[in-house]
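As you look at this complex, bear in mind that one protein chain is not there, while each of the others sits in place.
For chain A:
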Amino acid sequence: MTLRRRQGRALQIAGVAGVAALALAGCSGGGGGGGDDAEALQVLIGTSGDAETEAVQAAVDAWTEESGVPVEVVVASDLGQELAQGFAGDIPPDLFYMSWDQFQTYAADDYLEPYAAGLDNAGDFYPALADTFSYDGELVCDPKDFSTLGLVINTDLWAAAGLTDADVPTDWDQLASVAQRLTTGDTVGLSMGAEYARVGVFMEQAGGGLLTDDEVTADSPENVEALTYLQGLLSAGSLAWPTDLGAGWGGEAFGNGQAAMVIEGPWISGALENDFPDVQYTVAELPAGPSGQGTFTFSNCWGIPEGADTADDATSLVEFLTSDEQQLAFSDAFGVIPSTETAAATYAETYPESAAFVAGAEYAVSPIAFPGASEVVGEFNTVVPTLATADPQEILATLQGQLEDAYSEVE
C-alpha cells in the first residue's frame, strides 16, 4: 500500500516536472516569431463560415503556387482577443483581418504597417472605404470588401398589403406610410437592431452625424430630428426592435415574418437562405431623409503588423487578394461586395438583387470609430431600446458629453 503510494507520488512529481519542462520549452520556442526554418506567412482571419475559410484558403494556395511562399491560414474564434495577444507577445500574425471599428485604435497605437498608400491600386477603392482605413490622411491598409445597409422587403407581405413596385419608399414620409400599411396583427412594418449602427443612418439622412469636421455634433438639431422621426414610427407601432418581437436580430424577425421590412446588410441573404429559404424578398436603397440619402458601410482591411520582416511578402499577397478577379471569386463564394469600384460594378451586374447595396456605396459613410468611441457607442446602444418613451434631446445631450470626453483624448 505504502509502496504503491510512493510510486504514485514519484510518478506525479515526474509528471509535473515534465509538464513544467514542456511549458518552459514552449515559451522559448514561441519567442522567435517564426524563425528561418518556417518562412510560412501566417494569415489570421475571422471567418463567417466554411465557405469563407475555403475561399481564402483556395486564394492563398493560388498565390503560393505563383510566389513559392507557403502560407498558413489560421481561423480565429475571437479575432480581437487573438490579435491583442499576438501583439502583446510580439508574435502578431503576418497578415490579418482588421475590422473597421478597431482600425483607428490599432493605427493610433502604431500597430499597423502603412503599406497601402504606395500600391498601384490605392486609387481603385471606394472613397468611403479609403477614408475608413486612413490614418492621418494616409491610406494604411487595403479594404478587403465591404457591406452597406439597405431596406430589405418581404415581397409576399408587400403584395398582400396591396403595394406595388412603384410604392418602394424613397423618402421618410413614404417609409412611414408603407410601414404603417404593412403593420398588421402579428407583423410590424419595419424593424432593425436597436443600435447606433442602424439608427445612425437616419442621422446621416437628416444631415447630421456624430462627428462633423473634427467636431462632436451628437446633439445637433438634425440628429434630434432623426431620433424624433424614429420615435414617431415606434409610437405608431410601425417600427419595433427585434428583441421586442422575440427575435435575436433583424434578419430573424424578417425571416419569421414578424417584420415586413428590415434595415440590414448583404449578410442577410446567407442567413435567410440557411434558416428561412422560403422567404421571398427584394432589396431597395434606404429612403432619403431631409438632407438626401445616407447609409453606413462596414468593412475589413488586410492588416500587416508594423515593422514586420515579412511585410514585403504579405504586401504582395494583399495585392493578389484585392485584385478584381480574386475579389469577385470571394463574392461568388460568400457574398461580400468587392472593395474596388470596377469589381463592385461587375458584382452589381452579376447579382442584380444586391445592386441596391452596391449603389449605397456612392453616398455611404463609415460609422464613427476613433479610439474610445466604441465604449460610448456601446453606452448609446443600451439607451436606444428606450427611445419609444425617452426624450431624444436628452439622450443626445448625454451622448454629446461622453463623446466629447472620449474625443478630447484622441487629439
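By our rule, a residue touches a chain if its C-beta (ideal position, glycine included) is under 8 Å from a C-beta of that chain, and two chains touch if they have at least 3 such contacts; residues count from 1.
Note that contacts and distances are computed from a predicted model.
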item	value
Which of "Sugar ABC transporter permease", "Sulfate adenylyltransferase subunit 2", "Metalloregulator ArsR/SmtB family transcription factor" or "Lipid II isoglutaminyl synthase (glutamine-hydrolyzing) subunit GatD" matches, in UniProt, the chain that is not displayed	"Sugar ABC transporter permease"
Contact with the hidden chain (one of A:155, A:346 or A:374)	A:374
Candidate in contact with the missing chain, chosen from A:39, A:61 or A:110	A:110
Omitted-chain contact residue, chosen from A:41, A:71, A:116 or A:194	A:194
Of A:113, A:244, A:332 or A:362, the residue in touch with the unshown chain	A:244
Selected from A:46, A:257 or A:385 as touching the chain missing from the view	A:385
Interface residues of chain A (partner: the chain not displayed)	13, 16-17, 19-20, 23-24, 78, 80-81, 84, 87-88, 90, 102, 105-106, 109-111, 194, 241, 243-246, 371-372, 374-376, 379, 381-382, 385, 402, 405-406
